[in-house]
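Structure in structure tokens, see below.
The complex appears here without one of its protein chains, the remainder shown in place.
Chain nomenclature is as follows: A, B and C, assigned in order of appearance, with residue numbering initiated at 1 for each chain independently.
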Amino acid sequence: MDSSNNLSDVFLQYSAYMEDEQSLREEIRSQVRELEQTAREMTTLLQSVHQQDGIQNIPAICEKAKGLYPTIKEHYAALSKKVPKDQYYRFHDHWRFVTQRMAFVAALLVYLETEQLATQQMVADAIGVALNKEDGFILDLEDYLAGLLMLSSELSRFVVNSVTAGDYLRPFRVAQFLSELSAGFRLLNLKNDNLRKRFDGLKYDLKKVEEVVYDLSIRGLKPKQET
Amino acid sequence: MDSSNNLSDVFLQYSAYMEDEQSLREEIRSQVRELEQTAREMTTLLQSVHQQDGIQNIPAICEKAKGLYPTIKEHYAALSKKVPKDQYYRFHDHWRFVTQRMAFVAALLVYLETEQLATQQMVADAIGVALNKEDGFILDLEDYLAGLLMLSSELSRFVVNSVTAGDYLRPFRVAQFLSELSAGFRLLNLKNDNLRKRFDGLKYDLKKVEEVVYDLSIRGLKPKQET
Amino acid sequence: MDSSNNLSDVFLQYSAYMEDEQSLREEIRSQVRELEQTAREMTTLLQSVHQQDGIQNIPAICEKAKGLYPTIKEHYAALSKKVPKDQYYRFHDHWRFVTQRMAFVAALLVYLETEQLATQQMVADAIGVALNKEDGFILDLEDYLAGLLMLSSELSRFVVNSVTAGDYLRPFRVAQFLSELSAGFRLLNLKNDNLRKRFDGLKYDLKKVEEVVYDLSIRGLKPKQET
Partner (left out) sequence: MDSSNNLSDVFLQYSAYMEDEQSLREEIRSQVRELEQTAREMTTLLQSVHQQDGIQNIPAICEKAKGLYPTIKEHYAALSKKVPKDQYYRFHDHWRFVTQRMAFVAALLVYLETEQLATQQMVADAIGVALNKEDGFILDLEDYLAGLLMLSSELSRFVVNSVTAGDYLRPFRVAQFLSELSAGFRLLNLKNDNLRKRFDGLKYDLKKVEEVVYDLSIRGLKPKQET
């Protein structure tokens, strides 16, 4: 029967297409795993800022972590080559989480070095992806924002450990930074449930840092430099 | 304070970007609603093939339903204009369901007219979208396949009503078609949970049509024309 | 302290308001329970159409069931008096379900007597509520539609029992009715999840009735009156 042969041929084509997509996904997954590995290394390096001696050596720790940026960029370049230009959002879920984590890492590095907020552009440059849709592999705004919201949790922990290490000034500056960050997020109409929940986390982190500041103040440990 | 102002400016930009995306989604949603309306009209028209007098007038019913293709094409053209070229998959969820339904409608029309399987190319042409990623607004393979799997349920119902209307030949041909369709799907490595579940539906529909064929055979109602 | 007294006074007012609402809800609940009781009695009476001797006595069964309409109307009148005019939707959940059930009962009665579809107006008149918002206690469109969708399940059962009782004509007419009802629902853009799920039930019921028709046809039990 003629139609039967045709039908089978047609499905063999679909099958080939699906197998191709399947192996593309496999390749993407494997490339993302390498990216995750380097991201994990950077995160681990940055964990030492919470140590007593780390707090004294922040610039050195940042330098060491930044030494992995070229590898991160290579991974993104390799990933970008695998993903067809117009299909970024088809496979987005594969690298969404690691990109949020890298946005966090980049924002933490910028904060530790300059006490400023890393913009989306700064994060995109640091990890070697584009900012605009037209430029191919991009840093999605929501992934960037999710990364910023991870930052607040890290900083609230950092504040506690700074006080332990005898740095009583840090909490006041972090409180100020998180308060501005929180004001920034309030300007956004967060439709994304995930971002909204994480923003609640930021509010909670800010409150926690303010309580550290309160503890210092009430004990007369508020440094003079702060008026 | 300088950093605070910057931070607020930066977030206002992000906010504007998010509002833009929000209104784009609104526009897409509203365009999809119009598409759904026409898809609903086509489905309703095609429902009359299940009526006693409809079964005698299939060509006329098909012609009437096909009269809505130009409107469908207009809706897809309008939708396609709204969606940025490289962001098809970013907004895919909005039109995924109606496109599966249109794939079903197109495949039903082709089956009713030719008793052949509509290929992805044929469906894409019928509804006025592209087949290749490079050509912009496309018919995703999985949406096309989901449409085919809706077809089996409709055909099993059609078989029952054909027998009622006295057409004892139809079930044999539909059984053959569904059996080939099922064989086709078996060639695919279905990773997609949704497709896999619907494929179970196809197996069930085929079984049901085979039972009708059995009923006819056991009662000696199997037409001679069938070899 | 002055503010403390004020604050306590203010909360006592709120408390009184909430207690009032609470007892209003209690009264509504109790009135709805009475309505449910009569609705249950009507449903029970109508169940006998499924019995062998019931199928021969449908007009008598309908008359008996309709004898409870005055009581239903009294209950709705009493309920309507309890609910503040502009707060129908505040307490809607209390009578939503029983009203859907009464819409079903009224539509079943109309179908059994005339084999026609009861319109929203006809159902509203039968149970003694208004159709328009301006007229106070109303029959909400979605509740009416939910009632119609309950009807399809009842009719698919009725068809089976009619055949058992030797009425081979009934299934053909019910299939026609449900097919038209289904076409009607296809015209609606059902946003309400509950209605959408019940509409899937109607499609299933229609398929079941068509299978009964098929069974009759294949066995040569298709009555002559039907062409």
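As a convention for this text, a contact is a pair of C-beta atoms (placed from the backbone, for glycine too) under 8 Å apart; a residue touches a chain by one contact, two chains touch by 3 or more.
Everything numeric in this text was worked out from a predicted model, so none of it was measured.
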| item | value |
| --- | --- |
| Displayed chains contacted by the hidden chain, counting the whole assembly | A, C |
| Residue, one of C:Val49, C:Leu108 or C:Leu145, that touches the chain absent here | C:Leu145 |
| Hidden partner chain, touching residue among A:Glu41, A:Glu113 or A:Glu211 | A:Glu211 |
| Touch residues of chain A, complete complex, unshown partner | 176, 179, 182-183, 186-187, 189, 207, 210-211, 213-214, 217-219, 222, 227 |
| Touching residues (missing chain, whole complex) on chain C | 1, 3-4, 6-8, 10-12, 14-15, 17-19, 22, 84-90, 92, 116-117, 119-120, 133-134, 141, 145, 180-181, 183-185, 187-189, 191 |
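Simple rule for what comes next: only the chains that are shown with their structure count from here on.
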| item | value |
| --- | --- |
| Chains contacting each of chain B and chain C, listed by label | none |
| For chain A placed onto chain B, the superposition rotation in degrees, Cα atoms, nearest 5 | 180 |
| Chain separated most widely from chain B, comparing mean CA positions | A |
| Chain B-chain C separation of Cα centroids, rounded to whole Å | 33 |
| Distance between the centres, which are taken as Cα means, of chain B and chain A, whole angstrom | 39 |
| Chain centre separation in whole Å, for chain C relative to chain A (CA means) | 54 |
| Set of chain B residues in contact with two or more other chains | none |
